[in-house]
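Omission of a single protein chain aside, the complex is shown with its protein chains in their original locations.
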Amino acid sequence: MKALTANRLTDGEVVFWTGADWSERFIQAAVFEESDVAEGAEAHAKSQFTLVVDPYLIEVAPVGGGLAPVSYRERVRAMGPTNKPDHGKQAVGGDDIAVLAGAHGAARSKGRVDLIRRK
Amino acid sequence: MPRLIRWRDGQAVWAEDPFTDVDDDQPVPQGDVIVSLARFQREGRTLLGEGRNLGVRLAADEAPESLIIDLARLAVVCLAFPKFRDGRAYSAARVLRERMAYTGELRAVGDVVLDLAVPVLRCGFDTVVPADSSSPDQWTAAARRFRHVYQRSADGREPAFAQRAKGEMSEA
Partner (left out) sequence: MYRYDDIDREMLADRVAEFRDQCGRRLAGEMTEDQFKPLRLMNGLYLQLHAYMLRIAIPYGSLNAAQLRKLAQVSRTYDRGYGHFTTRTNLQLHWIKLKDAPDILDELAGVGLHAIQTSGNCIRNLTADPHAGATADEVDDPRIWAEAIRQWSTFHPEFSFLPRKFKIAVTASPKDRGAIRVYDIGLRLHRDDEGALNFEVLVGGGLGRLPHLGPVIRERLPVRHLLSYLQAILRVYNRHGRRDNIHKARIKILVASLGATEFARQVEEEWSLTDKEAVDLPATELARIRAGFAPAGFETLPPLSATFESARAADPALARFARRNVLPHKHPGYALVNISLKSIGETPGDCSAEQMDVVADLAERYSMNEARVTYEQNLLLPHVKLDDVPAVHAALVDAGLATANIALISDIIACPGLDYCALANARAIPIAQDIARRFADPALAETVGELKIKISGCINACGHHHVGHIGILGVDKKGEEFYQLSLGGSAEDDAALGQVLGPALSADRVAPAIDQLVEVYLRERREGERFIDTFRRAGLAPFKEAVYAQAH
């Protein structure tokens, strides 16, 4: 499964493609099961160069309570820096952030095996 | 005829290009031509003897010092920018202008765009074939944007330290 992410041109904010628009929240990201559909969305995003910079596809996988990006880097992007919990998207909080934070733990324990296997 | 931007009296203008750029595997046509260094080294004397204007194009890894013997007889030297970020031609241009005293046309070709106007002109190029849709007016404006320079280069601009020395003299 894949999602499409980028940084917004004007302010660099991490955004996710919802299927119709760009959202700041990972939970609103469209999830692509088919790779050709995902690649089509990516190609469309590359044409939106006045809105976003460097769009690319990321791997996502189920974790306890929802979905999360497989790579640690992408979870940091979806949440914010781990040294400053009051900065980035995590500062707002919410259920989706809790799911991502749980995946952080998963990556350091056996849960990670599931993530990698699905990848 | 392809057009190029020519720098003349501090102003960029459109100019016609009378030269034909000839690949190594093409026969040399009549008239003014630009050939590669390899071809120049093989056929240069003959071509020069035919009473035409001759130019040489140097790839980014070819040394301008290769042209030392016949440099005064060349009408144009083209230096290649294979990529925007490849800056070898700036050194080659300064060597040609400042060390080898070349006074003919020095042409920047390849991935040369408006945002390179300052280094291109400062290193001694006087014509460019722009790879973007930039206009001579934009090149003129870009070249005039900086009122000062900190170092001497092939364009003869007076560096800041020389301006400062004058300022002191006028105060004295």
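Read from first to last, the chains carry the letters A and B; within each, the first residue is number 1.
We adopt the following convention: contacts are C-beta pairs under 8 Å (C-beta built on N, C-alpha and C of every residue); 3 or more make two chains touch, one makes a residue touch a chain.
Predicted model, so just to flag it, every value in this text is computed and none were measured.
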TODO: Considering the entire complex, write down the shown chains that touch the omitted one.
DONE: A, B
Task: Missing-chain contacts mapped onto chain B - done: 63, 84-88, 90-92, 94, 98-99, 113, 115, 118-119, 122-123, 145-153, 160-161, 163-165, 168
TODO: Using the touch rule from the top, list residues of chain A that touch the missing partner.
DONE: 7, 9-14, 49-50, 53-54, 70-73, 76-77, 80-84, 87-88, 107-108, 112, 115-116, 119
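Keep in mind that, in the parts below, only the chains that are shown with their structure count from here on.
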TODO: Between chain A and chain B, tell me the centre distance in angstrom, where each centre is the average of that chain's C-alpha atoms.
DONE: 49
